[in-house]
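Complex shown without one protein chain; remaining protein chains in place.
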Amino acid sequence: MNVRKVCIAGGSGYTGGELLRLLALHPQAEVVMATSREYVGKPIHYVHFNLRSIYKNLKFSKLDVSLISKNCDAVFLSLPHGTSVDYVPKLLEVGLTVVDLSADFRLKDPQAYKVWYGYEHPYPDLLKKAVYGLPEIHRDEIRGAKLIAVPGCNATASILSLIPLVKCRVIDTDKIVIDVKVGSSEAGSKPSIGDHHPEREGCVRPYDADGHRHVAEVQQELSTIAGQEVVATMVPHAVSNVRGALASSHAWLSIEVEELDVLKAFVETYKGEPFIRIIYKIPPNYPDPKYVIGSNYADLGFALEKRVGRITSFCAIDNLMKGAAGQAIQVFNIAVGFNETLGLQITPLKPA
Amino acid sequence: MNVRKVCIAGGSGYTGGELLRLLALHPQAEVVMATSREYVGKPIHYVHFNLRSIYKNLKFSKLDVSLISKNCDAVFLSLPHGTSVDYVPKLLEVGLTVVDLSADFRLKDPQAYKVWYGYEHPYPDLLKKAVYGLPEIHRDEIRGAKLIAVPGCNATASILSLIPLVKCRVIDTDKIVIDVKVGSSEAGSKPSIGDHHPEREGCVRPYDADGHRHVAEVQQELSTIAGQEVVATMVPHAVSNVRGALASSHAWLSIEVEELDVLKAFVETYKGEPFIRIIYKIPPNYPDPKYVIGSNYADLGFALEKRVGRITSFCAIDNLMKGAAGQAIQVFNIAVGFNETLGLQITPLKPA
Amino acid sequence: MNVRKVCIAGGSGYTGGELLRLLALHPQAEVVMATSREYVGKPIHYVHFNLRSIYKNLKFSKLDVSLISKNCDAVFLSLPHGTSVDYVPKLLEVGLTVVDLSADFRLKDPQAYKVWYGYEHPYPDLLKKAVYGLPEIHRDEIRGAKLIAVPGCNATASILSLIPLVKCRVIDTDKIVIDVKVGSSEAGSKPSIGDHHPEREGCVRPYDADGHRHVAEVQQELSTIAGQEVVATMVPHAVSNVRGALASSHAWLSIEVEELDVLKAFVETYKGEPFIRIIYKIPPNYPDPKYVIGSNYADLGFALEKRVGRITSFCAIDNLMKGAAGQAIQVFNIAVGFNETLGLQITPLKPA
Partner (left out) sequence: MNVRKVCIAGGSGYTGGELLRLLALHPQAEVVMATSREYVGKPIHYVHFNLRSIYKNLKFSKLDVSLISKNCDAVFLSLPHGTSVDYVPKLLEVGLTVVDLSADFRLKDPQAYKVWYGYEHPYPDLLKKAVYGLPEIHRDEIRGAKLIAVPGCNATASILSLIPLVKCRVIDTDKIVIDVKVGSSEAGSKPSIGDHHPEREGCVRPYDADGHRHVAEVQQELSTIAGQEVVATMVPHAVSNVRGALASSHAWLSIEVEELDVLKAFVETYKGEPFIRIIYKIPPNYPDPKYVIGSNYADLGFALEKRVGRITSFCAIDNLMKGAAGQAIQVFNIAVGFNETLGLQITPLKPA
């Protein structure tokens, strides 16, 4: 077997830890480096207690492009937004395949970085080159790509829930409200008062409710699919799960439609997709992130209320898996020509 | 002091227990009876462990109208939907003040019971007589009323969140989506697979997403306020809190509006209301049920995204308090002429 | 009514917030000052979201002894261990009643501070003068006391669980293991990685298991009661509750004993105690902190396994109430001559 040697840059956070967890069992990838500013020299399990006895000799090292270049074929960037952008050009230059989990290369329009992220993007050319790493819509472009920008959990759940509705042209594409509920691991491993256990447990807390920036990529991708501008708005809520994200995408029907037509649109859109599961009229009736925990699945379903002409499409994912590390490995597999599901054949836990 | 003697019919469930908890400290009410089919003869704390040493001599008894009539001035009905309707006429006949926590007398239109609850309402005349027990809009009618139908948690949070928007005529009143998140105590004290701890903990589970019946009363009340038909749709989600409900009411602006105008509408609508608190540009920025737990407060706030013309109004309540027992005592106080806040001056827990 | 004016020093943390919550409803106390280093000038609800609309005009101020002296009759110290000790002498000097929630004056033996807290206590004379604020054993000394050291949650639950067993001389007093389970609010309001929601939720994490310093006060108090040295050891576990602490105190019988004798010892020990509730052969069979949340109750019970001669005594409290702020107000009431239960007649929540 042709094993790829990989580096996890930013390996001490939650998505870094999840990549390490997954790659430990990947039959054709080997983690040979994991970087961390804070934990240089410490063993992996010093931070990731779950990985005790799994990475026996690996220690965190500094992020050093030349060392990565020497030892690795590919690099996963689990760095903060605004940090990846500094490393990506250098990593590409030395020929590495770069799978970036930050937002730094997800938007195509350089102006959008100014509007949504508040900075002038320094590499507009690379934005063109970068592939948006959602396999369900960009699989072909991902093959062989050297720079892939992996979407985060809110965007992944939102886009996946809306593709079939946009494609089958049954909704008003200028009045979509995506109400997202997401667990605490999304906020990362750095303690904060909002995610301090006594404050976070039991909360149902709206945040960034007057304009969440992840909607920018949702609109970008859905507009391409629709062939016209899609206007969406996102209202995320912090809930007290640790893992899991649910997008409840509310839309208004533009034409009369039957449930079976919508179901057909879902089934056809996602035919053959290894990580999409559709729920229709069988328990638990609608997607619930609880039942994808630990896996790369995205569970999809919808509810149609004909009385008022409203349709809600639901997408449930594990925010660290299909919403981050799992998806990153899926696109890595595609990019380097592996079977897409390598290292990702994990059955979700239940109960969990 | 003029103490009212009261009976809790259906005292062994969660709303019954909450009424017992609150009335234990009510300075002008005394619980002299609590009924339960299952626990006749057992002390209150046999079921409500929290009330050990508080109700020392009270035992659960059978629901006997003549006994209630003999011993009580008022009765709270914490009975299942469809059961209250059988008792209410008899209880009214003997002159009792009836505070009904079920849905049996909330809707004005008898036909609506057929549509939403699947039965022919046997007492259409009483529907006219019943007052919808939301003090913020029906305080005057509640005074002296003999039959009050207390709204539940989903409806209370939904209506309170939308009154200011409907009143100030800034939204399309035919495209309102109310996305509700609610804790497990809402489902009542009877075990079920869906609320079995291993299944419920960590869930974010949409239910009745193709048409929840509580929207009927939401539309009824908002239409009256608007002076025209309001079309709303409700998508509830079971989350893993025990207590708490958040309504995120998403609407589309019909005219351009500034944040401060909306704020003004909220402030004016709820001026002088003892249990309404408005949050605007101060932590935690938006209402979160976590910070009203144990109290009768409804916390309100909103988010305006001018980019797309979307406004979301949030209302956070404790589903057993302002969403059930607390509100029941508030309307009882009003009905019998007490100070509205008696027995309800409880500061919420934090953290909890 | 003779209202006492009080200051909460360290009012922005969890015990400070709980004192504010309780005192808002205390009929004979008024909070006229609340200090905080970090939030000077901010309204109370800037930090304690639950108290919005309750403290309308109060703002956090600096800790200034002369100001406190001028405005207040008593002061509650919710300061970190090792900080109270600097303020107490000055506060006593100006004649204030000082209720200290830190550990700085709990131990009688100055040497013990060296052993358990690692510092030389600067005021050994004040240690003699300070009263250990557990009303169930020091009520008489608390009356009129000017300096009261309120025990924390682990010590309170441990001592209360063991007094009857030590008093009735049925156990080996040199082989007591107290296995404590405690919620996240015990750790305070400052974020840390161990209490970061993703790490804390779902944990069952032993800590300080090779010698927890709170055992020092447990041994001190139990030895006095026993009239001989009691040797105890404490193994605390962080669990994922927000509030609540359970001490499971395991001991070995020194003589044969019947359940009813033990029950009698519990009942007699705590006769007339307003906040002690004893559970015996009635659901939920043993104490569970879940059913005291929000209240000042300590629920007590025990299990005797005659087969092996083992007895376990359980004490369940709300760590912020009987384990901190509730107890502080109880001793304050006693100290200044009020009815002991003022401001503390709160029924616990259920479910919560």
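Per-chain residue numbering starts at 1, and chain names A, B and C are given in the order in which the chains are listed.
Everything below uses one rule, namely that a residue touches a chain if its C-beta (ideal position, glycine included) is under 8 Å from a C-beta of that chain, and two chains touch if they have at least 3 such contacts.
Note that the structure is a prediction, hence the values are computed from the model and not measured.
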In the whole complex, of B:Tyr14, B:Phe60, B:Tyr87 or B:Trp252, the residue touching the missing chain would be B:Tyr14
Out of C:Gln220, C:Ser248 or C:Asn333, only one touches the absent chain, namely C:Ser248
Touching the hidden chain, out of A:Val32, A:Ile54 or A:Cys168, is A:Ile54
Touch list for chain C against the chain that is not drawn:
174-175, 177, 179, 181, 194, 198-199, 201-207, 209-211, 231-233, 235, 237, 239-242, 244, 246, 248, 250, 252, 284-290, 293, 303-305, 307-308, 310, 312, 314, 316, 351-352
Across the whole complex, the chain not displayed is touched by chain B residues 14, 183-185, 189-193, 195-198, 200-202, 240, 242
Residues of chain A (touch criterion as defined above) contacting the omitted chain:
14, 17, 21-22, 24-25, 45-54, 184-185, 242-243, 277, 279, 282-284, 288, 291-295, 297, 299, 345-352
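Everything that follows uses one rule, which is that only the chains that are shown with their structure count from here on.
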From the C-alpha centre of chain B to that of chain C, how far is it in Å?
36
Which whole number of Å gives the spacing of the CA centres of chain A and chain B?
39
Interchain centroid distance [CA atoms averaged], chain A/chain C, Å
46
Chain B touches at least 2 other chains through residues 242, 284, 288, 293, 351-352
